[in-house]
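What follows is a set of notes on a single structure, which appears directly below.
A single protein chain has been removed from this complex, and every other one stays in its place.
Lettered A, B and C in written order, each chain numbered from 1.
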Amino acid sequence: MTLDVEWAERWVRTAADAVTANRDELTELDRQIGDGDHGANLDRGFRAVVTRLDEVAAAPDGGPAQVGDVLKLVATTLMSTVGGAAGPLYGTAFLRASKVCGREAIEAPSVVAMLEAALEGIEARGHARTGEKTMVDAWQAAVDAAGKVAGEGGDGVAVLRAAADAADAGATATIPLVATKGRASYLGERSAGHEDPGARSTALLLRAAVVAAEAADPA
Amino acid sequence: MTLDVEWAERWVRTAADAVTANRDELTELDRQIGDGDHGANLDRGFRAVVTRLDEVAAAPDGGPAQVGDVLKLVATTLMSTVGGAAGPLYGTAFLRASKVCGREAIEAPSVVAMLEAALEGIEARGHARTGEKTMVDAWQAAVDAAGKVAGEGGDGVAVLRAAADAADAGATATIPLVATKGRASYLGERSAGHEDPGARSTALLLRAAVVAAEAADPA
Amino acid sequence: MAPEALDGEGYQGEDAPMKKLLDDPANAVDDSLAGFALAHADLVEVHYAPTYVTRAGGAVSGKVGLVSGGGSGHEPLHAGFVGDGMLDAAVPGAVFTSPTPDQIQPAIQASDSGSGVLAIVKNYTGDVLNFETAVELAEAEGVEVATVVVDDDVAVENSLYTAGRRGVAGTVLVEKIAGAAAARGDDLAGVRGVAERVIAGVRSMGVALTPATVPHVGRPGFDLADDEIEIGIGIHGEPGRRRVPMSTATEVTQALLEPVVEDLTLEAGERTLLFVNGMGGTPLSELYVVYGRAHDLLSKRGVEVTRSLVGNYVTSLEMQGASVTVLRLDDELEALWDAPVRTAALQW
Partner (left out) sequence: MAPEALDGEGYQGEDAPMKKLLDDPANAVDDSLAGFALAHADLVEVHYAPTYVTRAGGAVSGKVGLVSGGGSGHEPLHAGFVGDGMLDAAVPGAVFTSPTPDQIQPAIQASDSGSGVLAIVKNYTGDVLNFETAVELAEAEGVEVATVVVDDDVAVENSLYTAGRRGVAGTVLVEKIAGAAAARGDDLAGVRGVAERVIAGVRSMGVALTPATVPHVGRPGFDLADDEIEIGIGIHGEPGRRRVPMSTATEVTQALLEPVVEDLTLEAGERTLLFVNGMGGTPLSELYVVYGRAHDLLSKRGVEVTRSLVGNYVTSLEMQGASVTVLRLDDELEALWDAPVRTAALQW
């Protein structure tokens, strides 16, 4: 299938559903090594995103024309509704991603560029690098896998799928780490043995992108 | 045996032991329908009484000469250390009782007079009458029984024993009552089904008087 | 810092230790007062054996003295209200136990500058009896003393069948306003008259979400299920009038406010002070929710709220819950409320 603006919208709605469905799990992860609000924060944000998307779609001049428009809407809405660390980080990620998706549909190289832009945005704001037990760990794994599959000639969906799988593994890989950024770093050694909530939510968001792609084009 | 000043001292010390031993029970009764401090209040008071008694006994001019002296020491010490409702009530009871015990030893009629004076003191301060679920119920029962046994020619110890038995029954008889005086009255109907802590402590104190008498004169 | 730092003696006992920041629970009151004295040396002086608190610098010449007291565990009541424009002395008893006459009497005498002393007593058998004796003793020493008894708690029926309504949060308003009357120079009869006017116009009702634990008792004053609350509680860990399922702030506020308004027979157009008091363990943010709901309910009845107070002023240790107090106002009471006050717990 083509990763077009309909896909982008479907991605966002699928992501919102996934966040709601996993709200309590995310909260529990954050309760273990943070302040127990990550699920609620993201849920609040994505519900606002869906509302905003509905409004825009219902507007007389029609919905967003480009993939980047959808991502920008996500960015600004998350920025103004999530708060906490995740709000600005995801906000910046989607904002940077939107800038490399200024077209009606994107192909494999743009998927890679989108993921890279998101990661760079997060790193620029949060100053975290891989291995610090943050969402960066999931994004970095996704970017690496996406680049590899794209280099091997995979299509957009294949690239996305590789990214989502890698993000999932990247999130799991945060479990043994000792956090050195974000709220979990206050726990020192006690942060080891728990999965980073932001890395887990990153994996959820990328999985939603795959699900949204597959929904239109059942294999 | 004679109810002399040694008996009076022994009474007070026995009472102090009884209060300490029943401290938690009294507290629990008060927790049910009051504020859960009756045991602690009386225990604080009687420990101070014992300390004071030790001091007085160690003084160069010797210990108290009359039964009334002992009771007065109890009165002033309870008044200044117990607080709450029980402090002034027991304080007044022992003060009034001391006034009718101005001799080295007391006989049956004085025992009755002592109990009557105590009851009058409590009624004068607290304005409660029988049936209001207060310590008055125990004292009134004690006074009635004491009068009866004295009238039948019983000796001081027999009178005391009757008083203690009656106080015990009087305390038990407060269980079904609805309180109309003291803190338990705030509970209205919910005060029924619980024994009044002050009535129970009254029974303990009078029982101690009997034990103190019997201790000197094992049957 | 070595972890052993905390491995000292700690609490002894069979059960889990109480979770309170105390050393010996039996010394809780004096230990707390010692810290209070250090923190507010400019405002108060704490005396021991017997224990009472006076205003730093002693009685104010030409001013009627104000003394209040009662069981501890209601902090900042009463010691937190000693200072300019409010009390001259406070007498803290053991936790939830009224103080003894030998504490109260010197507090009364220390507050007398020759203009007499008003004793403000909360209506509990113990407080009334102990103050009665102390007042007699102080009078015997030549102090002119007037007594007022605060009984604002509408949870208790004022009838033959009770010891009368309890004194609860409204006490702060009596102390503040009578304190201002004394500060402006009213004589003893005048200060007492003002205090009685406040008492006549103030009513309260409280709710507990969780009970409190008295330090030397070590277990909660009453038991409450996870989904139950206790309506009409006092401030001494006594159970309340009835137990109901946990509910919303709006419904709870209504259950507290309605009897207050009815007992006061408040009518549209009247001016009031609305006071939402925390019982100690409820966050301030929730008190403001209750305040907002109570304000709305009063507005709906056409009752004006022209003054307000929100906070933990008459507490019951760490009890979670709140009380709602309404005071009928007029120009004079408003002006006295607004008059400057400088105490540890109330300043403006």
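Note that in this section a contact is a pair of C-beta atoms (placed from the backbone, for glycine too) under 8 Å apart; a residue touches a chain by one contact, two chains touch by 3 or more.
Everything numeric in this text was worked out from a predicted model, so none of it was measured.
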Counting contacts across the entire complex, name the shown chains the missing chain touches.
A, C
Of the residues listed, A:A15, A:L29, A:A85 or A:A158, which one is in contact with the missing chain?
A:A85
Candidates C:L264, C:V303 or C:L317 - the one touching the absent chain:
C:L317
Out of C:I104, C:V156 or C:I229, which residue would touch the omitted chain in the full complex?
C:I229
I need the residue numbers on chain A that touch the omitted chain, in ascending order.
27, 31, 33-37, 40-41, 44, 79-89, 125-126, 178, 180-183, 185-188, 190
For chain C, residues in touch with the removed chain:
1, 3, 5-11, 16-23, 28-29, 31-36, 38-40, 72-73, 75-76, 80, 209-210, 225-227, 229, 231, 242, 244-255, 258-259, 280-293, 295, 305, 308, 310, 312, 315, 317-318, 320, 322, 342, 347-348
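Basically, only the chains that are shown with their structure count from here on.
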If every chain is a node and each touching pair gets an edge, what shape is that graph: line, ring, star, complete or other?
other
Using Cα averages as centroids, what's the distance between chain A and chain B in whole Å?
76
Separation of mean Cα positions, chain C and chain B [Å, integer]
32
Averaging over Cα atoms per chain, report the distance between chain A and chain C in Å.
54
